[in-house]
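See structure below.
Left out: one protein chain. Kept in place: all the others.
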Amino acid sequence: MTTASSTTTKSGDKRELDRVTIRFAGDSGDGMQLVGSHFTTTSAVIGNDVQTLPDFPAEIRAPAGSLPGVSAFQISFAAEDIFTPGDRPDVLVAMNPAALKANLSELPRGATIIVNDDEFNKANLKKAAYEENPLDTDALDGFTVHRVPITSMTTRALEDSDLTAQQKARCKNFFALGLMYWLFDRPLDSTLDMINEKFATRATLREANVAVLKAGHAYGETTEMFHETFHVPPAELEPGLYRNITGNAATALGFLAASQQAGTPLFYGSYPITPASDVLHELARFKNFGVKTFQAEDEISAVCATVGAAWGGALALTGTSGPGLALKGEAVGMAVMVELPMVIINVQRGGPSTGLPTKTEQADLLQAIYGRNGESPLCIVAPCTPSDCFTMAIEAFRIAVKHMTPVIYLSDGYLGNGAEPWKIPDVASLPAIKVAYATQPGEGEEFLPYKRDEWLARPWAIPGTEGLEHRIGTLEKQDLTGNVSYDPANHQHMTDLRAAKIERIADDIPPLEAFGGDSGELAVVGWGGTYGALRSAVTRAQRRGAKVSHIHLRHLNPMPKNTGELLSRFDKVLVAELNCGQLRALLRAKFLIDCAGLNKVAGQPFRVSEVEAKIDELCAGEKN
Amino acid sequence: MTTASSTTTKSGDKRELDRVTIRFAGDSGDGMQLVGSHFTTTSAVIGNDVQTLPDFPAEIRAPAGSLPGVSAFQISFAAEDIFTPGDRPDVLVAMNPAALKANLSELPRGATIIVNDDEFNKANLKKAAYEENPLDTDALDGFTVHRVPITSMTTRALEDSDLTAQQKARCKNFFALGLMYWLFDRPLDSTLDMINEKFATRATLREANVAVLKAGHAYGETTEMFHETFHVPPAELEPGLYRNITGNAATALGFLAASQQAGTPLFYGSYPITPASDVLHELARFKNFGVKTFQAEDEISAVCATVGAAWGGALALTGTSGPGLALKGEAVGMAVMVELPMVIINVQRGGPSTGLPTKTEQADLLQAIYGRNGESPLCIVAPCTPSDCFTMAIEAFRIAVKHMTPVIYLSDGYLGNGAEPWKIPDVASLPAIKVAYATQPGEGEEFLPYKRDEWLARPWAIPGTEGLEHRIGTLEKQDLTGNVSYDPANHQHMTDLRAAKIERIADDIPPLEAFGGDSGELAVVGWGGTYGALRSAVTRAQRRGAKVSHIHLRHLNPMPKNTGELLSRFDKVLVAELNCGQLRALLRAKFLIDCAGLNKVAGQPFRVSEVEAKIDELCAGEKN
Amino acid sequence: MTPTYTRKDFTSDQDVRWCPGCGDYSILAQIQRVLPDIGKPRHEIAFVSGIGCSSRLPYYMNTYGFHTIHGRAPAIATGLKSVNPNLSVWVVTGDGDGLSIGGNHLLHVMRRNVDLNIILFNNQIYGLTKGQYSPTSEFGKQTKSSPVGNIDHPIRPIGVALAAEASFVARTMDRDTKHLQQTLLAAAAHKGTSFVEVYQNCNIFNDGAFFPLTEKATKADNTVVLEHGKPLIFGKEREKGIRLNGLTPEVVKLSEVDESELLVHDAERADPVLAMLLDRMTHPQFPVPLGVFRRVERPCYEQLMQGQVDRERKRKTPDLAQVFRRGNTWEVTKRS
Partner (left out) sequence: MTPTYTRKDFTSDQDVRWCPGCGDYSILAQIQRVLPDIGKPRHEIAFVSGIGCSSRLPYYMNTYGFHTIHGRAPAIATGLKSVNPNLSVWVVTGDGDGLSIGGNHLLHVMRRNVDLNIILFNNQIYGLTKGQYSPTSEFGKQTKSSPVGNIDHPIRPIGVALAAEASFVARTMDRDTKHLQQTLLAAAAHKGTSFVEVYQNCNIFNDGAFFPLTEKATKADNTVVLEHGKPLIFGKEREKGIRLNGLTPEVVKLSEVDESELLVHDAERADPVLAMLLDRMTHPQFPVPLGVFRRVERPCYEQLMQGQVDRERKRKTPDLAQVFRRGNTWEVTKRS
């Protein structure tokens, strides 16, 4: 509703808007993630572009009603292409005082707040450390506040139900959802379908949820609390079949697809860790595709088993988050040395150490590049949106198998847990991955396990193949034969070869493109999950006439060949990332370009406005 | 003898030389390391400056007489200050064909070769893969070859001894040593003393070794094989008491001294690994100083126990080599998060992965800086000579304790195993390390475990202290209290504080100095164990009139405050390191200075001549 | 002199953040209840934990505390205890933290017999990461990471401790607050590594895993309490016992078999064979043994370590200057 360019036309009592951002906030037990995802699907189904941001506060359920126990889900839906879940919510639904307190500072003045009035009692106010009821003071001046007795209305709606009092109370999220559906002019069908499906065999629960959802909707319609409702028309999206997908799910599907495209079974070795665990959960459900998941005793075992699986000829995948990647370092070095193809997923989270496990960050880039002993080059790719997780997963294995190298796939908590509409690809149109194991050499020919092809890749010679018996190992190896070699010149040669092999991948990836002019005053450079915020900010600045382009790296090592040249065509370069300047350091070292940095390490994604402000600062001349 | 500036004056039949480099080479079982160290001590005792380079070929004893079984020890001794064990030996002592073959390519034309003629038999030639006896072909044309029947002379010298035949054969290294003492005009006393001490209670062995040593000496004197002997007069060294010391021993002594200076017992948690194990062996012998050594079940346990010891108030030290540092990454991140003082030794070796365990390399610098998840800054220091290992060990703990941070101490195989004369410091002159544990706060004051001093260091509050009970942990912590905090602004703040704390150390270390002019045509920048080679090469170039200076970093993170400014005063900067350009990347990223690189990854130190050649290339204008 | 404490003295100012109903609350409460009785001033007590729901415990204790990284608490505690043997050091870990990623450290700390009290909260699930199977989860269990069933054969915590020759090995349960307290006190009193497995209910991801053992109606028939020197008798009416048939235990009725024929528990037996045999008794074939399986004396690691220091100190006076001068030295004088 605060969208700068929103055009508002009265149509009866409905106001038309370009974009709205809503945040549902409540206790961890209040089911906020669930209503969030219902709202998302409904909005997507009616054709809005949608972006979401779940926000789990901590790993364990904190005491009900407390500040650390607040769980939130933000969704932005729009009549145009959008790239982020919105900087600040236009509407906050606060199911209790703690939810209000934890989120109030995020709201822009003028925002709408809907509170569950019933929960603003003494006990809950105290748990949220409110001395006075904020609804009764001037604390909320400047906001439009609606006090809705959600709990009691829910109970009333379930008077005739056989549910226990506790079960009834648990339904209140659907009351809030129904109310929001009414307010934002959304149909109930999709949610009703899902309720029917989920509770197919549990009639009492099904009926209760339906009743409460409808009660919420009816409440909006019948009370006079809301003077107008809002309508966000469908966005102009690429035609096709869509579903909503989180980055972690897209990652799992991407790797599943890679395995199908390669005609080679997927092996996933992993140890649970937030926020990467969902990839394990997803892949474990695809055993019918030949996927084998190995829940290891730790991350070291997980990566080592994956190296073993790679040796055995599988599409070998391991996955983890920050601290787990630190543990895998030594074994990833082994994979570099023996030159076997595999992919290492790292869903980055807040660090250092255990850090902020449920929060997002991009501070593992340099760990990915350098976090091993010795000169140990490998390839790094990073998806940039939840959907792109699918695409880059396939790309990661394409490179791994063709170039016989481990590839680190850098996702992050924001991508992994965030969801967006995904245009379901046509299976037939997916890129092919060519797997060609070495075969027995011809008569008189010798098999050389470290002989290289034009990409400097060595053969993938898997145990079980007749005539290729050979030994690999982690000591330095003689060129061609792979035998142990302590020869100084050989070590130099092999070090150079390993580096050249990775560099050569640059010939096999698309050039970097600028969104906006190919030259100009400012290039905003990013990588990974900040894509949406950067694209939005750049788009807005461009609309205001700034000569700014957005350049987003999805291949981080090697970088596309034209990277230095492209950047050098801009007067200024701004590298925006959720760390203290890691990509910036790489670009400065590689290209000696004086990049500025926009850096944030707060466990939160960029706000579009933060990026915009920085762009304005750097493009001072062009300000409109 | 090939020293460029050697002045040769005839004095009787003795020729005077400035500098000589000898390499003893034989089978692993031939005791080459032992005679090498005797020769070193003797040379040092008579006042030469000495530098040595042991060269173990592999970790396990290869079959006797085989090429992989060759073990060598190179020593350079001079009448002037020297910084390296010499590029190429003037004299090679080859105890068997394999030793000749393995080392021949290292010899400059004109070098002297002394072979143990007895061992050039069919069997041994075959083991060394010689088709013909090289002594009988023209393979050694251009060298001065002396064929000495060392084995049989040794046996003859021991005719009357009660030793077994095998024991007798083992003495032959002392024959070679005696011969070299004669040739280079060195006294036998120091070696005789050592033999007497070592075999104090084993008369037969004592007498045998003495007899053979003298026989070798006599052989030189009585045969007419050698036409002249050589004399290298004493060097002008700083007056004082000296001993010979390896970098690993100096490291151990430095940390022992740090503990004494801090008045705090040393805890060393380690897991054996080449080439760091010697530090464990050394420290295990200092239990009488209160040193506690813990041989852990792995590197992770070693570093974790060390974190526990740091928490408990000890001077907490852990040590390893390359792959071990990779394993320690996660736990080092923990130390960063809880801000406890400790030192992590990494004696770098050839990588990646298991790599070349007995060879030297400098390829773990970026692993040290970035090898952990999240933004995880810490301090890094690197000694530059075996003696400097002592100095920088104390410096490491001075910083760790004062700034409450883990410090990584980057040694390498070349420093660790190499030896040089060490001017024994006066204990009273050693720098103080001030340890001040937190004490109970005054009445009404609150103890805040994350309150900082002017260096941004938090208090060191150790369990057992009354009134300071508090909790630390690896989740992000609230400023001041250290309680768990998920607050975004706090995370940013703490991230910034951790970074600022490390940056502030720059105010507490000496500025970087240039050897040579403070500005000029070329700065040769290095770090760690390449010091000697770089200093020699720069000195030579300076003598030839080049405007080149040598700048050596011993503090790598943070760097001295004047680093960028100093480098910018040179037309060109050359960063020479035994990796693919790691310091260079840092300097380019930090200062946007277009540094050139001299890089070598061959498991071997720089040759002075290699560095000189590169200097000449870059200073083409000044070439004389 | 140790002050007189109450439970409150061991309660920190941090809000406890476990799911309502979690078994961890009881374990925390019993720890806080017994600590006043272990004879240590509060500032000489330290709690070290790894990562997991259970590992949050140190935050709630008003002692020294360290919430470290996943699986490594035994190693960190080893370092702490080595440099300050006077502390009472407690390690809090979970079935995942202690037996999955941390299995090796656990094994080695126990064989070294570092004087620690290790409390392993066994809920047979990964709680903190929201419900994957753990090394103690039953074969075939369906969880988030094993939607068609766990294929890992579960590990026995007590068996691992015994293989490491831990000098004190016991098992107790969150819901039996008395037995839990007794066991914690016995662990604290023991010099050397005390390993205590606590059956703990995770009511969110693995509710009821131990109900047959913990609930009033079934407890007496499904558990047997081990007491040193006493025969193994159990059942609601204490009407059943355990008899050994060769190396095989069997359940007998006391109406049919005389008490004198029953297996008598010997926790102090030098070798751990009896304890190992008892550990093999599992539900539902047997009642599950609770109590102290083994309690033997052997030298503690930190004492041995300190002992070497003390002996060496007596043998060789520490003299830095002398150590510097070890080996061959020579004097360089100013050349004229």
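For clarity, chains are labelled A, B and C in written order, and residue numbers in each chain start from 1.
The rule is simple: a contact is a pair of C-beta atoms (placed from the backbone, for glycine too) under 8 Å apart; a residue touches a chain by one contact, two chains touch by 3 or more.
Being a predicted model, the structure only gives us computed values, none of them experimental.
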| item | value |
| --- | --- |
| Neighbouring shown chains of the undisplayed chain, as defined at the top | A, B, C |
| Residue in contact with the excluded chain [from A:56, A:242 or A:460] | A:242 |
| Full-complex contact with the absent chain, from B:191, B:264, B:353 or B:483 | B:353 |
| From B:21, B:277, B:385 or B:411, residue that would touch the chain that is not displayed | B:277 |
| Omitted-chain contact residue, chosen from C:160, C:224, C:267 or C:320 | C:160 |
| Touch residues of subunit C, complete complex, unshown partner | 100-104, 107-108, 111-113, 135, 148-149, 151-156, 159-160, 162-165, 247-248, 271-274, 276-277, 280, 298, 301, 304-305, 308, 311-312 |
| Contacts of subunit B with the absent chain, listed as residue ranges | 58-64, 66, 68, 271-274, 277, 280-281, 284-285, 287, 293, 295, 297-299, 323, 353-354 |
| Interface residues of subunit A (partner: the chain not displayed) | 41, 44-47, 190, 193-194, 234, 236-244, 253, 256-257, 260, 265, 267, 269, 286-292, 294, 296-298, 300-302, 304-314, 316, 330-331, 334, 338, 423-427, 462-475, 483-484 |
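Following the convention adopted for this analysis, only the chains that are shown with their structure count from here on.
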| item | value |
| --- | --- |
| Interchain centroid distance [CA atoms averaged], subunit A/subunit C, Å | 39 |
| Geometric centre distance via CA averages, subunit C-subunit B, whole Å | 44 |
| Sites on subunit B at which at least two other chains make contact | 330, 334, 338, 473-475 |
| Touching two or more other chains - residues of subunit C | 51, 67, 69 |
